[in-house]
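Working notes for the structure below.
Excluded from the complex is one protein chain; the other protein chains are retained at their positions.
Chain lettering (A and B) follows the sequence in which the chains are written, and residue indices restart at 1 in each chain.
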Amino acid sequence: MSIRLYSIYLPTLIFVLFAVFPAYWMVVTSLQRGENLYIWPPRIMPDFTQLHVLQRLFTTQPIGLWLKNSLVVSLGVACLSILFAIPAAFAFSRFKFRGSSVIQFSLLLTQMIPSTVIIVPLFIIFRNLHLLNTYTSLILADTAITAPITVWILKVFFDTIPNEIEEAALIDGCTPWNVLRYITLPIAVPSVVAGFALSFFEAWNEFAFALTFASDQEMWVSSVGMASWIGWLTTPVEIMMSGALFFTIPSLVLFLVLQRQLISGLAAGAVKQ
Amino acid sequence: MLVKFFKLCLFVFVLVSLIALGTSVLCAQNVELKLATWHWTEPGRGDALKSMCETFTKEYPNITIKPVSLPYARYQDQMMIQMAGNEAPDVLVASDIMFFSFMNLGYLLPLDELINLKALEPEFLDAQKIAQINGKTYGIATEYVTYALLYNETLFKEAGIAHPPTTPEEFLEDAKKLTKAPEQYALGTRHSMNEEGGWWYEMSYWVEGFGGKWTTDAKPSVNTPEVINGVKFYKEMYDAGIFPKGVDAATYRRMFWQGKIAMLTDNQATFFLALSSNPDLNIKAAPSPFENKLTNAEIVFYTIPKSAKHPKEAVIFLNWFYRNLKDYGLGVENVVGSKSANKIILEKLPYLMTFVEAPLADNGGILPKGYETRLPEFRHIVLNHVTSVLVNNADPKAEMDAAQNELLNLE
Partner (left out) sequence: MPRKRRHFPSKNSRVQRGVWTQILPYILVTPIVLLVVVFVLYPIFQSLIISFYDSRSLIPQVNDYAGLKNYAWLFTSSSTLVTLRVTLVYVVGTVICSVFLGLIAALLMNISYRGRGLARVAIIVPWATPLVASALIWFWMFDPQYGIINYFLHLLHISSQGIQWLITPQWALLSVILVDVWRIFPFGAIVLLTALQAVDANLYDAAAVDGAGSLSKFFYVTLPSIRPSLAITILLYTIWGMKRFDTIWILTQGGPLDSTGVMAVQIYREAFRNFRIGRASALAIIGALLSTIVTFYYFRMGSNHEKV
């Protein structure tokens, strides 16, 4: 038992504390009486009598609208990324074709440039396509950034799946499409889920594109909405922190649902038979 | 199974996008005037602006105002992108810093032909003359916030200080009495590069108080003895620990409302925000603690971009807006918008005279004459050297000489 304690539980606890403490601090900061914020020593526990303040968040800000916009965009990005990435990763992993390296490199190139310099050309492209202030522009722009990452995650995973299973199935008369569907993908579920989750997270927190291409108040996603609370004069700390915690929840729920899929024992056992 | 799910998602989002596209196409009946400002989400000012726009639409039913609201920190960036990409709003609100950049890039319409400026002239604030460049007027000054010494009378009484300081030396003495770290501080000020823009206001304020000017005859003059004295004094304040360090403006303003900070060198907007956040606060405004009593100003202009889609309606709105400014009915009664609005507000709250009477430093104080369009570079260089003085104890004269050199060599 003590081995497990020291090699598993204790380190896990440390990690959990490190990861979660700032979020806990957000709770403490948003649930605090104003006069107890700037004191020494600082108060460690949240003040639960202040819960009514959180209500202000929902009554004064269009949280529901931002949530809807964020969900539409992020789910769209996650789905589209997977849709585009699976075939491409499959191609890179299973085929030797001319231009493969060049294409792989250019996908990586998309990760090397800060959004600052491509935002103006992109703005003009979307303007010309009349896609400003639509979900489509955000989904396309974000997917163009997240899909390459997904491709890499999938490709690296596909590379570890031995060819023998697939080739055995092909010899048995299976079409490549069915091979993909019934053999490769089920084994690759962890990486597909990982790619989906990571694309979702990227899109959920993305700010620069969302601000520039969907600046209409009806189209604001959560990151833009929260940034609007940072005013010229002041920033309402409780609103900011409670809003942030609220918008963390969907990502966490998604991950909670998906995390079991990240672990599948299939890969290990697949080659055995 | 996974694939089916994704196909479904694809279908759904295509549907949603079409809907989103469709609705934006449908609303092309009336003229929709896009009014861009960061005020929409501000307490008080935002609501007042919204009700003003509703009243306007009642008078002009075929023109509706569509708010273009952007977070203040990214407002200028986004406006630059939109104007460069020909997607400009119809009415654009610009602070003086932005105004010069926009105008210099040729993004703004000259208003002389479009608006009968002579008719509006009697209402214009003095700040309006800043909007006149090469004989053309590019904007209408609608707001004018100045800086003063805001102080908490209760804390002053507790520390045994009879009246607000009138010289820097007095200021420092009083400040030391008022500081009981960490429960109470004498001052709140921006002092680090992560709030470069705001810090520039503070730095300019103190430097002007000592008689310094960032530029003289359109040339940098940041190493004159007056400027150096200003920097030295700022360093003294920094070392004396009279203000909390590493704290941002939003935080120290809040501390001020809570009575934890005794003084601020800030504007009317902050003054009223403090009062509305804590009505029991016993605060007043006093002239700047310098012999010359100079102060900074931030001016807000209403402009029309050249690539506005509905310039005619924008002009109608601007005319109406300026004439009805005094009936603003603002929650935060600090906006001094026109001469008659000034009078009404001052009748209600006479101690606001401090804000109106304070003599303005050159060009409003924060825009170095001759370098208006290059303010960010100018201030970055100067403040970097001041940071050196503050955190590395560098010699003020050496640092300001280095800054002057860099500025003179700026391409």
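Criterion: contacts are C-beta pairs under 8 Å (C-beta built on N, C-alpha and C of every residue); 3 or more make two chains touch, one makes a residue touch a chain.
None of these values were measured; they are calculated from a predicted model.
*Asks:* Any idea which of A:Leu54, A:Leu71 or A:Leu262 touches the chain not displayed?
*Replies:* A:Leu262
*Asks:* Kindly state which of the options A:Glu35, A:Glu167 or A:Glu218 is in contact with the chain not pictured.
*Replies:* Selected residue, touching the omitted chain: A:Glu167.
*Asks:* Which one, A:Ala194, A:Ala214 or A:Leu233, makes contact with the chain that was left out?
*Replies:* Residue touching the absent chain, from the options given: A:Ala194.
*Asks:* Residue-wise, where is chain A in contact with the chain that is not depicted?
*Replies:* Considering the whole complex, chain A reaches the absent chain at 4, 8-9, 11-12, 15-16, 18-20, 22-23, 25-26, 29, 37-42, 44, 83-85, 87-88, 90-92, 94-97, 99-101, 103, 105-118, 120-122, 124-125, 140-141, 143-145, 147-149, 151-153, 156-157, 159-161, 163, 166-167, 170, 175-176, 190-191, 193-194, 197-198, 201, 204-205, 207-208, 222-223, 226-227, 230, 235, 240-241, 243-245, 247-248, 251-252, 255-256, 259-260, 262-265, 267-269, 271-272.
*Asks:* Could you please point out the chain B residues that touch the chain left off the display?
*Replies:* 76-77, 80-81, 84-85, 101, 104-105, 181-182, 191-196, 244-248, 251, 373-374, 376-377, 380, 384, 387-388, 391-392, 411
Just so it is clear, only the chains that are shown with their structure count from here on.
*Asks:* Could you please state the distance in Å, as a whole number, between where the Cα atoms of chain A are centred and where those of chain B are centred?
*Replies:* Centre-to-centre distance between chain A and chain B: 36 Å.
*Asks:* Could you list, by residue number, the parts of chain A that touch chain B in their complex?
*Replies:* 34-35, 37-40, 72, 75-76, 79-80, 82-83, 119-120, 123-124, 127, 130-136, 139, 181, 185, 189, 192, 211-212, 215-217, 219, 224, 227-235, 237
*Asks:* Which chain B residues qualify as touching chain A in the complex?
*Replies:* 2-3, 6, 9-10, 13, 16-17, 20-21, 24, 38, 40-42, 67-74, 78, 81-82, 84-87, 182-183, 249-251, 253-255, 257-258, 260, 269-270, 273
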